[in-house]
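Below is one structure, written out as structure tokens, with a few remarks after it.
One protein chain is absent from this view; the other protein chains keep their places.
Letters A and B mark the chains in the order given here, with residues in each chain numbered from 1 onward.
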Amino acid sequence: MSRELTYAEAIREAIDLAMARDERVFVVGEDVGVYGGAFGVTDGLFQKYGAERVRDTPISEAGIAGVATGAALTGMRPIAEIQFMDFITLSMEQLVLQAAKLRFMLGGKVQVPLVVRTPAGAGTGAAAQHSESLENWFVHVPGLKVVMPSTPADAKGLLLASIEDPNPVIFVEHKLLYRTKGVVPEGDYITPLSQSEVKRSGRDLTIVATSLMVVRALEAAVRLAEEGIEVEVVDPRTLKPLDAEPIVRSVCKTGRVLIVHEACKTGGFGGELAAVIAESEAFDYLDAPIRRLAGLDIPVPYNRELERRMTPQVDDIVAAARRLVREAR
Amino acid sequence: MATPVIMPKFGMAQEEGTIIRWLKQAGERVEKGETILEVQTDKIDMEVEAPASGVLTDVRYGVDATVPVTTVIAMIADSAEASPPVTALVAPAGNESPIAPAEVRISPVAQRMAAAAGVDLTQVVGSGPSGRITKSDVASALAEAKEVEFLQGARLLRATPAARRLAREHNMDLALISGSGPQGRIQAVDVEQGARNKEQQAASASTDVQPAVQGATPTGEPLRGKRRTIASRLSQSWRDAPHIFFTTSIDLSRVDALTADLASEVEAGGGRLTLTVWIARAVATALQRHPRLNAWLQPDDDQLLYTQHSDVHLGIAVAVNDGLLAPVVQHADGLGLTALAARINDLSARARAGALTPDEVRGGTFTISNLGMYPVDHFTAIINPPEVAILAVGRAQMQPVWNGVAFEPQRRLQATLSADHRAVDGATAAAFLAEFKRLLEEPARLLL
Partner (left out) sequence: MDDQFADLPPARLQDLLHQMMLIRAFEEAAEQLYLQGMIHGTMHLSIGQEGAAVGACAALRPTDYILSTHRGHGHCIAKGARVDQMMAEFFGKETGYCRGRGGSMHIADVSTGNLGANGIVAGGVPMVAGVGLSIQMQRQDRVALVFFGDGAANEGAFHESLNMAAIWSLPVVYFCENNQYAMSMAIARASKIERLSDRACAYGIPGVTVDGNDPLAVYRATREAVERARSGGGPTLIEARTYRWKGHSKSDKQRYRTKEEVKQWQERDPIARLAQQMIEASILTEGDLATLQARVEQEIIDAIEFAKVSPEPDPATILEGVYA
């Protein structure tokens, strides 16, 4: 059975299922308890599982990451919440130097099965320190997995998979997606990590998009279809380790690719995707340059219009796609 | 002391050299760096300079002698008297030849390198002491030349990876495909179109019919088929051949008079005695007298091959639906007005109908392009490669001409000759044009 859930509800359902079936799973973070999380994602879990397993912490992002790492190292399955992805900068040492590397440094003799859930993204008027998309920093770290779901169903399945995964996973949610609705299967299921998905099929152009941009790309695809441009939208879902094959296959088919993400363009995941495509057999099928549409290289501005312009909108995707297809015809 | 003169090694692969002539004779005083003999290698004639100042002695090989490189061929003694026995002096020469002309300030290695690679030393700036040209100067000059060559080469074509792959798969030369993408970028569709054209051409070898241009899109349309071939050939010509232009004005009074007399007779042969026929006849005749313009210039490896033709095969440009064709009147120089008229009539009709055979559009040695039917006074045409000249003919019109007493009306036309300056000098072209003008103004000569 399936029914419509919001993205936030789907995440909550995943946590609930995991906690119900596995005593080792617990939630730890700032205001995750009685408050229900800054975005209400953990709402109700405190009442159901109590203060021990839905654990409020002091404002201690390094401490939260350390608690999650230490607990994961010794048999628990923590789900840490970093309230805004911006704040994860304060957790970097424990995540990047400890959680990511411990297994390797210790000769493969330990596991660090932790999940860090964190909301990213602009569009809420929260300005430069509460709107960042920092996923690619983590993509660069061997030992970490980076997951970015775009739909409620994926959010649930991918979170359940992340909790089951024996490695540290950075699970990047998007604030603007929390209220989006979608059909979500009931019960326990996983959406495997490292499995890119073709969200819409088309022959003229491949758009590889992440997180909120998948939703916008799909919207753009509908409009482009009215103009006779058939867009294929591929969602990597797991940025690392990346499942490149469906992306490469799609580009081989369409010969053109537009990469869309919200994070700043320079040093963003789009560069990695572009390189993966250029290095692959898809190179020989490229009939136009690989193009990226991404956030401007600026901190996220407060002003509504400036903030809107900073990140790719549906119109921008339509225009970029149209340009790419036209110039390649 | 005496210094040996050896047969220099100018090129990597050179094993021997042949003495063409000695510029200095035994006993003569030579200065270091002065040319003392000329040598022919398998590629090029080279001068050998005195490695030292002194008196040339002991010249061991005469003209036409072929000598292995590094062999001692003579000695330069401090003075003629002091020349020591030869045998004691023949030292084994290494790769370094002792040529070091001080005046030009160039290292021996640099000189040999430059000679072998054909680098013009006057264009090389020396970076050594006192501007001495060193090996690395020649190397960078060479690299620069290679870079230019590279930039002009096919690698610089704008083409997508997909287009390049398809071209590989279809064994097609990207240089012959024009791109429809931004800035002429060749894309997959262009190569696919090219491949289809190639197939169709192969399938219908007996006709030159090209596939029709497909439906237009509002935002610009790639050149296809014949149009693309034209575009590619003309760009090549314009790029490679330095065009020079010569225009003359021709009095048609006598041609007009003769046409009136002969028209019906010519028509009986199946053609019409048009101005084009007269022009073709005049060109064919003028070319026989100025055959330098009745020729081809073609790249052949790194050289240009100039071929002069004894027969005149005259291309007559004809506007057709989707471009221009130049059917060739074979042996035009052997055809009288009637035969010429009939032949031109036939070729033009079949060109418009798309019924020419490939052979009928090949092998021209000179082309005439006549836009006399339009209000075009004169124009310049781009040479149809590998030909070296083309004649562009404007419309005939009445003009007032000063006859010394008064203005009199005269029907005249202007013709402009385009010539490839690599093969044709201005004087040659002018002489041809003058002959052409004289023939039309005194057309009776064309009846001879």
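Everything below uses one rule, namely that a contact is a pair of C-beta atoms (placed from the backbone, for glycine too) under 8 Å apart; a residue touches a chain by one contact, two chains touch by 3 or more.
For clarity, every value in this text was computed on a predicted model and none was experimentally measured.
All shown chains touched by the missing chain in the whole complex, by label: A.
The chain that is not drawn here is touched, among residues A:Leu5, A:Ala18, A:Val54 or A:Ala68, by A:Ala68.
For the chain left out of this panel, the touching residue among A:Ala20, A:Leu97, A:Val183 or A:Ala275 is A:Leu97. Contact with the chain that does not appear here is found for just one residue of A:Val34, A:Leu106 or A:Val183, A:Leu106. Although one chain is not drawn, its touching partners on chain A can still be listed: residues 24, 26, 52-53, 57-58, 60, 62-63, 65-76, 78, 93-94, 97-98, 102-111, 113, 142-143, 145, 166-167, 241.
The criterion applied here is as follows: only the chains that are shown with their structure count from here on.
Taking each chain's centre as the average of its CA atoms, chain A and chain B sit 63 Å apart. Within the complex formed with chain B, the chain A residues making contact are 255, 283-288, 326-329. The touching residues of chain B, when paired with chain A in their complex, are 160-165, 180-182, 187-189, 217, 219.
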